[in-house]
Every structure is written in C-alpha cells, then in structure tokens.
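Questions regarding the structure given below will be posed in turn.
Apart from one protein chain that is not included, each protein chain of the complex appears where it belongs.
In order of appearance the chains are A, B, C, D, E, F and G, and numbering begins at 1 in each one.
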C-alpha cells in the first residue's frame, strides 16, 4: 500500500485516523534494544538480512539468529567461528557450518540456481574468500562455477578454462598479492568482472591494499572492486547481476 | 573459426599449411609502431576500442582516430581537450565535443538505447564525471536517467527521486568529499550500484582517496567501486549490466 | 584569588611575603613521582581528572585511584579491564564496572542529569564506543538518549527515531566501516554533531581511518570529529555543549 | 504542519486529497537541472544554504546566487575568487568581497551578534582560514573575538590573552605545521574547542595532514576537529554551540 | 696499483714517501666546489658517470658536461629539457637530443651492441620511460628490442611477440596504471625481468605508487623493481645483466 | 614441438586430428581441484615449481609435496613451520628443515654450484631472510658467499670483505631499518645488486616499508628491489643472473 | 627581575602596586594586530626572532622587517623571493640576498664565528638546503665547513674529507633520494649528526618522505632529524650544539 492508497482509504473511512497514521509511520524493523533487525529488507532489496557474526556477543547472535529464522525459515551468517557454530547448533541442530568459508546457515531445500557466475582465484590461499562469494551467490539463487588457482604466474592454466569463464553472466576475480588476475580477466571477457582483493601475501602487499589499488587502476574495462576479503559483497552484487540476466 | 575448424579444414585440404599457420597465429591488432590497435576488441568484449586522449601526441591521436574511424565508422574518445578537438575537427568536421565531460566522438545515427541506468551525483561539482559515465553508457546503447545534486546533506532531494532510481537496472553513484551517497543508495535499491569516487573536495579528501575508501567499506550491500573520477569505467560496466537485463 | 588580589592583600599586609609568593607559585597538582595529578582541573575545566586505565601498572592505578577518590569522593576510569576491576574492588568494594564500555567508577548518588544528548550508532558493533560516550556524559551530569543500530544500510530505522534525535542539544554519531551516519545526521539536525569513527570493519577500513576521513570530509554542516574509538572524548565535549544550553 | 496535522485536516475535509498528497510529498528544494537548491535548509538546520564558489561555472554561480538572494534577501559564498566577485558585482553592485577570507556576500544590516566565540591562530599564515571561520560565525549571528599569532613557539603571547579566550562560549583553534595550539587551548579552557588544521607548512606537514592527526590525537579534553582549511565548517558548528548558550 | 704494490715500490725505493702517501690518499674525483665529479666510476663500475640534468643550474650543467666530455670523449645526460639542449649545443654543436626520452648525448661512433634486452611497455603513454631505458642500455653497449603497447587489456598482442621477448637475456617491463604487465611477463620468460612502474594513470594510481606495489608483490618469479619512471635505472641494471651473459 | 611442427605432422598424417587438437590444447598442469600444479614451469622458466608453505592446509601441503616429488624427485618449500616439517617427515623421512630460513626440502645429491652470488646483510637480525635467499640460489645451482653483519653503522666491516663481494656475478643486499646497505654496495660494485628490504626494526621502519623506499630511491646505479622479507624472490632472480654469466 | 624580587620591591615600596602588576603581567611581544612579534625571544632562547618570508603579504613583511631591524639592528629572513628582496631593498638598501639559499638579511659586521659545524650534502641538488643551514649557523655565530657532493654512490669522495668532518662539533647531513648519507656519517663520527631530508628525487622519494624515514630509522647512533628541506632548523640546532662546546 503506498501513500496515496492510504490517504484514499482514510478519506473513504475504510481505515481510521490511527490506522493511517500507523501505516505511514510504521517501523519496518524489529527492535531488540541493542539492534534493529531490518525485517523488510527482502522486500526492499530482494535479499533477506544476513548476519555478520564476527564480534557479536553470544546472546546477541543467538537472539538475532532466532528472530531471522522465525521470519524467513532460513538464515545465512558470515565470518562465524567454531564457538559460534556450537552455540547455535545447540538450539538449531539443523544448522550447517563450513570451516573454509566460515559461513553458518540454515537453508531451505530445493532452491533453484539460475544463470551462471564464474568465481576465479589466483591461488589456493584465496579460496576461503572465494568460497564466501560462491556460497553467498548460491544461497540467493545463482548457479556458480569455481575456477581456482589460475593466477598469472602460470597463465596457461587460465586460458584452458576460458570457455567456462566466458559463458558466465558475471565473473568474480579473487586475488591477493599483486591482484593482476582481475586485469587479465577484464581483457578476456565481455561480462562484468567483480574484483575482490584478498589479504594474502606479505610485506608490500600491505594486508591487501596493494591488490585493491591494482584492481582499482586496471587498464582493462568492465571491472569494479569490493573491499579486501569481502567475498560476501562480491557474491551479493554478482547475484544481483546474474538475476538481471535471467 | 576456432582451432578445431582450422585443423579440420587443413586436414581436408580446404586450406594450405601456410593459411592454417597464419590463422592460428594472426595478430588481431593493427601495428602502428608506437601502438597496437586492438581491432577485434568488439568481437571479444562487445565494445569497440576507445581512445584515452589525455597525454597523446597530436600525430598519434589523429592517426589512431583515423584507423578506428575507418574500421568502425564511429569513434569515442575520453579526456580530450579543446586543442585536440580542433585538431581532429580539421580532418573530421563531423566530430562533436562536450566540454563538460571532455568526450569527443563521431557517433552513428539512430542508435537504440535500451533498459535504464540511473546516474546520480552528490553535488554539482561531480557532474563532469557523471556525464562521462552517462555518455559512455549511451554510446554503447543504454538509456540513461540523470539525477544530479542529491547528496546526503539534504537527503529529501534524493528521496523525491527514488522511484526513478529504483526503476533502473543499474545505479551509478558519483560522489566526492565523503562519498556517503553510495551507501545510502545501496540501502535503498535492489539493483547493483557502481560507485565512482571523485576528486571533488580538499584537505582530508586527499584527491578522492577518502571517497574511494568510504565507498569500498560501505555497510550497505550491492556496491562495487571504480577508480577515482573514472566515469568511463563506471559507464562501461553499467552498460554491460544493463545489457544483461534486456 | 587572582594576581591583583594577592598583590593588594600583600600591600595591606593581610598576607605575608611568603604567603604571597606561595600563592603565586603554588603547584595545583599532587606529585606522585611517576605522575602529577591535576587536582584543580575541575576548577579550570569544570570536570575532574579522569583515569585512562589501559596500560597503567597495578600500583600506579591503585594509588592514582585512591588520591582522586580522597579529593573528590568519586572517580571515573576508562578502558579498564577485569583484572583492574578486581584490583580496585579489593580496596573499594563500592566500585562498579561495566564490561561493555570498560568503564570503572565510584559515583556520587542523586546526580542531576540535565538537557539531552543523543548517542546514535550505525551498528551493534559500535555500541562499546557509544556506551563510553554515553556514560561519560552522564557522569558529568548530562541526560543521554541511546539510539543504536540506525546505520544507512536501512535508513528507515533512522528516520523513525528522528524526533528523539532532533530534540537533543548535541548528537554523537558513532560509526565504523564507511562512517556515513555522521553525514546523514548532519543533514537532518540543527545541533552540533560530534562524530566518532570506530575501528569496526576490516580491509580498507584500515582500523577506523576510513571512517575518520569520511567524517572529516562530510558534505554536511555542523560536524566535528574526535579520534577513532574515542567515546570518552565525544562524551566529554558533548557534555560541555549540553551544559552550555542549560 | 506535521504528518498528523495533515491527516487531521484531510479527515476534517479542511484540505483536499490532492493537497494532502502534495503536502506529504512536496520537494522542499528548487530544481535547476544541474542543481537542487535546498530552500528549506534554514527551517531544518537554522542556517540558510551557503555557496561553495570554488570550481562553479560562471552561469551556475550567478544563477544560484540569484535564486538564494531572492529567497532570503542575503547570500553568503565561500572560496570565491576575484573573477567571481566581478561577475556577481555586475548584477549585484551591493555585494562585498574580502580577499583575505575569499568570502563574497550580501548581508542584511543591523544583525545582532550574540554570545562570544574566540578564534585563535598559531601564526599569521593561518589568518585566511581563521577569517573564514570568524566571518561565517558572524554572518549567522555570533559575536567573535580574534586572537591571532599566539602559537606555542612563544607561549607567553597566548597566556596574555587567556582571559579573553576563557570568557568565550566556544574556542576555534586554527593552526598549521604541528598544530599544537589546539592541545594547549584544550588544557586551559572549560568550553568546547573546535580545531581547524591548516595546510600551512611544508615537507612532513603533508598539506595539513600532520596538523589534523595532532589535533585528532590530543591528550587534552574537549577538542573536536574539522577538515583541513575548513574555516567555514568550524565557524558553522561554533555558531551552533554559541547559540545553544543563549 | 693496489695497496701492496705501492708498499713494495716504496720499500724498493721506486717511489718516494710523498708519492706513496699521495697514491694511497689520492681523490679519484674532480673537485668543482659545488660538485665532485666521480672520474673513475668507469674503472669501479664499468660505466662512466652520467648527468642527471633536471634541476641543474645552467653554469653547473655546462661545466660538468665539459669536464666529462674532456675525460671520456662522450657524455650521456638524462631528463634534459629544450633549454638545456640549446645551452649545450652552443658549445658542443655535435650534441644530439631526443625529445621523447629527454636524453641529451654526445656518443662515440661505431659502438658494438651485444646480446639482447627486450623493452616492453603496457601502453603508448609509457614509451618515454621505455625509451630512457632502451637508450641507456644502448649507450652502454647492449642491443635492444622494443615491444610497445602490449598491456594485459589485450593480451593477444603480447603473445604474438613472445618469441622475441623470450630470446632476450633480460626483459624490462614498463607499465603504469595497475602494472600487471610485469607479472604476466614474469610467468612467461626464464630470464630476469626488471620492472619499471610509471606515473601514467590517475586517481588511485597515486602517481605510480600503485604500479610500484603491484610489481613489488608479484606472484610470478624473477622480477625486481626500480623507482617510478626510472627508465635510466632499469636500462643500467639490464645492461649489467646483458653483459654478464656475453 | 611448436605449432608449425604439429601442423606439419598432421598434414603428413604422422599424427591424427585428435592428437593435433590435444597437443595444441593440452593443459600443462596437474588439476588437484583446489590447485593447479604448474608441472612444466621447469620447461618454461628453467626452475621447477616451489611450495609457499605458509597458510597451506595440512592435506593440501602434503598432497602438493607428493605430486611435485613424484614429478621431479626433489622438492623445495619456503616459509614452512615445525608442524609442517613433522607432517611431511612422517611420509618423507629424508626431508630436511632449516629453522633459520624456514626452508623444507628434499634435494638431489651431487648438484653442481656454478658462478658466485654474494649475499650480504646489514645486521644479524636480517640473517633469516638472507638464508632464504642463499639456499634458494643454491638449490637452483648457484655458488653463494655469505657476508653477514656488514651494515653502515660500522662500514669498515664492509670494506674488509669488498674483494669477495666484487668477485661475485650478482650481489644480494639484505637490510632492514634504513636499508642504506644497498646504496653503499651499489656504489662499490659493477654487478647487479638485488636489494631485499626486511621487516627488522620498529616505529618509523613501518614493517619494512621504509627500507623498501630507501632501496627504491637509491642514488647509486645497478640496484633493483624485491618485496619485503622476500629472500626467495631475491635468490631466484640472482640465480637467473648468475646462470646467464656462466 | 623574577617574581620574588618584584614582590620584595613592592613590599619595600620601591615600586607601586600598578608597577608590580604590570611587571608580572607585561607582554614581552609587540602587537601588530595581524602578528605578535616575539621581542624577547633573544633573552629566552639566545637567538632573535627570524622571518619566514614565504607567503607573507608585502605590507606585513615590510612592517615586521622594520620592527625587528629597529629592535636589533640586524634581521634574518628565510625563503624570500626576488620580489620580496626588491621590496625590502627599496627601504633598506643595505640588505643582501642570496638566490641559492633564498636568505635575505641585514647583518652586523665583525661577527665572531666560533667552533665548527660540518655541513655535508649527498649531491649538488641538495645545496640550496645546505646553504640555508650553513648561513643560519653563521648568522648566529658559528664557523661552518661546507663539504658538498659526497653521497654514497661514490663513497671515496666522503672518505677523503673525513678529517675535516670529524673535527667539527656537530655535523649536518643534507640528503634527498634515499638519504643514506646520514647513516654513513653517523657510523664515522663521534659528534651529533643533524640529518636534513630534502625533497630532491622523484617517484618513490615522495617529496622527501622516503629520505625522512631513512634518516629516522638509521642503524647508526647519534642522529636526530629535522623536517624535509628545513635547512634553517638544522642550522639553528647545530648552532646551539656548537655554542655549548665553546
């Protein structure tokens, strides 16, 4: 119901003044005191609210998890640790946890996964971030192809997978160190490349900042960048793009 | 013709050994000595090569412009100045130049512009970058809505345009200073947001670096970032996304 | 007594030369060898000296705590840990400790809390810093409203609290990640906004530096910034402002 | 008129449905195409919109100036240059320009200036920024005391002015180089100190970044910081604080 | 003559005490007051002293040029401008100047150029730096192959030149923007790659710093990096490597 | 067999169409799912693939180690820890581990070590990085001279070893803190100097970044730089250079 | 007269109450409105106030110059330009200007220059900064030895001057680029070394920041650092040290 409809109903006395007031003012979130759960994010953005578990207090995490589960029948949490998994499993034995991506979730069965997103990594150390991206996109309904360890130090490995990559609607390039993978992919595909710098490396890698700058300044076209190690963010926007393609 | 087809034709003696060798090795670019024009980029990436005019020597620019015009019948150049415009106009009187976006181009008539991209700016000083983005997307065939001067210091201006923004397939958020516009948009739309930090501002803005960091670390979902002032890059990837949506 | 009064009393022989000399030279601090307690800060700045507990040696902390308690009958310490709480509780059983804000204190009863300060956070992870700010302002006599988890990724949560925020004399905006909350608040209220960047986030957040830069370069008016995670500093200056309003 | 009042009037048929709809949706800004002038900022924040002249195109500047003048009968612009002054003077001969602060304005006569703000500078090179702060605060109705060239290399100059400084409701500390003035002032007054780092200095001053960091990390209480060279921002928030004091 | 030989000659009275003292102490440089020309650098390092022209005063430059010409019969200067060329040409009409690399020189005829160094650039804007590298290596006696405009946005251009690159003793990779060319080359050749970041690009390129970091953190082996835009330094060390190969 | 040879053999029917297709397409790496081992790197670059052990999962490390051992009969791993050593020793009792350089390896006997590389350190704390460099070069067949603790604070120690250093084909300069050793060496030898900044030092050393910048901006010629603490990278390229010298 | 003396004289009625009040309060500076000249800096610090000319308005500069000349009979200004020289020469024809160091001064004749300060530079481009240091120290009464162009790329030039350097009471090391000269000097002399980084260099020199970090993190003892290009600061403190030596 939009603003004009509410006004019309009020005029026609189909709703009371209090009801109209309430409808125009209602807070589409659940107030927990320490948090305001965004219960109609799904309506607004197409994807339900996700829990960033890292640093959450035990009682807060459990309470938020429960509220979201009640609302949607499924929950998705990122950056969870073993302790948090144990905590939630006590109340929700059906929860699953992946110690590579650190994703904890209860997921509805028989989801359809449409289209295709290619998730590529430069090395094996980038896989945890890549898995966060891949599993996020899968949770929101995308089909994902994983193409790992195709960094530019042995570029023939990348070329052997090019058909698979080029057939995707969106490519996610996950790379640490110098992050050159994003540029090379940008020059080879005609779909958007979402680049994820990782904190893999040492010294002048500066915890992923060098890879971020590399990806940001790429000479290739069709590349946009998310935060260091932000697999979730890449999976989220790639899923949006993939769903546009239908 | 792909590798296997070439091999089959050779086996069937439809082509000679030299022809097969040539086809497998041919350089899909035009060698100018000082440059190697990427003539089949359109095949590979869907968009023809574009000229980054800034810093190009006069003879180089004119020569590259001519080669690309011959190949495609249209040319698109970014970051051109008045002098370069005069130079090219002498030989190509039909060329047009926009002194806001610094785009120089010869464009085919009667192009179709499909879908919708919303290009938003925080302030009026961000418009040159926004225009580079908008005109790039238009050149490659996208329809663009311009929503300028809707920064967060007067957020009601943004809300009044929300319907227009939410109906686009992709949103470009152009902002300098603290760059908060991208985060606010990310929280309000369900489509990908491509954020472009600009060098607008002074002091701690650090030539756009602060806006870049803001956009990169947004708490909202569905945001990816391109280089500071890189309107062209944003327009390019937004066009890719918009064309996926069809 | 100011300089001229001392001189007049000396001239009138109401005080001796030694007394006058002493009054002009007296050191308004308590010398502990390793520290010089600023005993008349309350006179000079309106607020008694506060203990920054972090990193203080046990004997130093206990000694300073005792001296300040003797002088004022109440003590306020920030960034205390559990160990320091146990240490002080042995000697001062009446001490209280809040493990969220890490504030340790003995506070006089029946304090009046005047005016109003609105303490807002972008997320739940910012609450420890927000509580340090809120409790500091309360200790020095301000009334505080807490409005937590109203970040820009779900901006409707903020708008639902706007009346409460706009009625305060001063607003404290506590936010990590991209820190856009400060800008949005700055555009919506007509009172000073004290922005506190927090170290919440990862990667390009750079331990809070990105939020600091965002807040510093805001396009909105009426914003000033304190150090990363410096809840105490924000609470202190907000209390000064709130007391000016009477 | 707030939401409930509009609804009540609609129910009582004092206004029509269209009027109610309009009132709830109306855009409180003037659309210029390239800009959206925030015409009810004064209502929302207590201060009318100000023009940041730097980088504005001639026709845009003149048009914005005119619109604001028509609305309020006075206009205030910062960072204007001689050329812009000449441009505006042609149409508005009554405009005044100060080549130190680079402020251009038409101001109503007989304004009252209440309270007191002390604007202090470390050196003479900081005066342009200090004047931007002082004149901003005066424009919005504050009384200002200027105390210039009282940096810590000759700290007796500062102490001789201490009475004047301590009697203000708010202190603005303007300093480049190492920016220590803010810390010293913070330790000497019991009112809020708004610190403005300036780009004065060379080498490790890094265009004002060093002063910004100094002010941000001050060991003194009651200090908050605005952007480098942002005299306007300091004057604005100091004026807010001063007006709270009544 | 080394230390022991001098001592033996002294003992055998073939030289006097003064002569021995002189030989052990002699200053192998020419004292000009404002400069100390390193006249036996050729003996020590295999290459004569080179003039860094940028910023040198006219009289100093001319005087240094003359001294070096007298000593060696040839002179090599980098980062010279048109004015300096005119200045030197007046006295040395045989001097030549290349306005691309900004190298000024008088060079002996009939030099032999041995081995092979491949100088590659990512784009055309990197050519001035590449030419400084190439001409430096040629001056010191290396054969150079130029392979320009083979950046990763169109990687097929690079592959078509791979034989030429792989046959060199040393590869110089000159690239601005994200600098990925060095990594790609490092993965494709079995000879040392000397990477030269250039200041080509804008925004997050940060005047070449991003390219420097990329090259420094490459995942490929066999890469070492010189300063931003330091074509001379790359040409110098590549020439050393090429001469080792003989 | 290169492309033309394959085509000729196909034409002469010495190979089948499938074989030709396979030969042109074959993937010269071993697919492990989580990794793609580059099995013909030795062919391409002259050195077999090396394992970067740090951060590898136990099962991944063991599996990669086994595959490489099977292929080459020897394996070289860097940045291994005690736990990884124990893990591998269980299956490969002949493995050796050096707790200074953190290198783990199985090496063929009776290797020849040719030429000479001088590995110099500024202090004793730089030795772990220097050993990584030295042992890498030795593994690939170079003779190495170790000259440790010859930093510029006691420069006579360096001069006493100058003959040894000057007789090498390549010099590796390993230094933390201010990293001046590289510049001094660059001025004293006529062979390439590969500089390795180390993270030794505190405060303004910024984890090795200061040493990196020092080495990058050296006033001496013939210096190129690798990443902070990257002994492996320095040893690798020095070995390439040393083998060129033969 | 110190505080007690003033009090005693008041008690003994040798001075009046007003006089005592005045003496205790008097402002030892000259108020110019825009500046507060520190007229008793010579008493407090041993050196008269010096004018930092850069950026001073013409009338301010002339007025300050005149006031200081009247007070002391000599004036010393740094960072002056030709225009400022012409301006001052009109009123003070006896003024002298050095276009290398950009120092402008009127100096008393027959000054004694005691002790010895060695001012060393790495290259010829560092001389302007070195001259500012040398002439500052001379103005305040020190004897100075200039040893220029002794950087580490040809370290024998430095060793030939070692006796002269070692005989000074204090050494000033002026160097840009990598700034290694300070470390080398610190290891060779037993007197304090004041290091001055200069902005000489390009790229990773980052306007002198790299040299600053090098000098700050030196492995040698007895080094302290002043700001980039701050020859005046180095000359000032070296003069203090030299005068301590008597």
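Methods note: a contact is a pair of C-beta atoms (placed from the backbone, for glycine too) under 8 Å apart; a residue touches a chain by one contact, two chains touch by 3 or more.
Quick caveat: nothing in here was measured; it's all calculated off a predicted structure.
> In the complete assembly, which of D:101, D:214 or D:230 touches the absent chain?
D:214
> Just to verify: which one of D:179, D:192 or D:231 makes contact with the chain not shown?
D:179
> Need a quick check: the contact residues on subunit F for the chain that isn't drawn.
So the residues of subunit F touching the missing chain come out as 124-125, 127, 148-150, 153-154, 156-157, 160, 200, 202-206.
> If the hidden chain were put back, which residues of subunit C would touch it?
25, 27-29, 33-36, 38, 41, 55-56, 60, 197, 199, 207-209, 212, 227-230
> Could you pull out which residues of subunit E are in touch with the chain that's been left out?
Subunit E touches the missing chain through residues 3-4, 7-8, 10-11, 17, 20-21, 24-25.
One rule holds in what follows: only the chains that are shown with their structure count from here on.
> Taking C-D as the reference interface, identify its repeat among E-F, B-F or A-F, namely the pair sharing over half of the contact pairs by residue number.
Within E-F, B-F or A-F, the interface duplicating C-D belongs to E-F.
> If I rank A-D and E-F by number of C-beta contact pairs, which comes first?
E-F
> Using Cα averages as centroids, what's the distance between subunit B and subunit C in whole Å?
Centres of subunit B and subunit C (C-alpha means) sit 49 Å apart.
> Please set out, as single numbers or ranges, the residues of subunit A touching at least two other chains.
Those would be 25, 153-154, 187-188, 203-206, 209, 212, 216-217, 221, 227.
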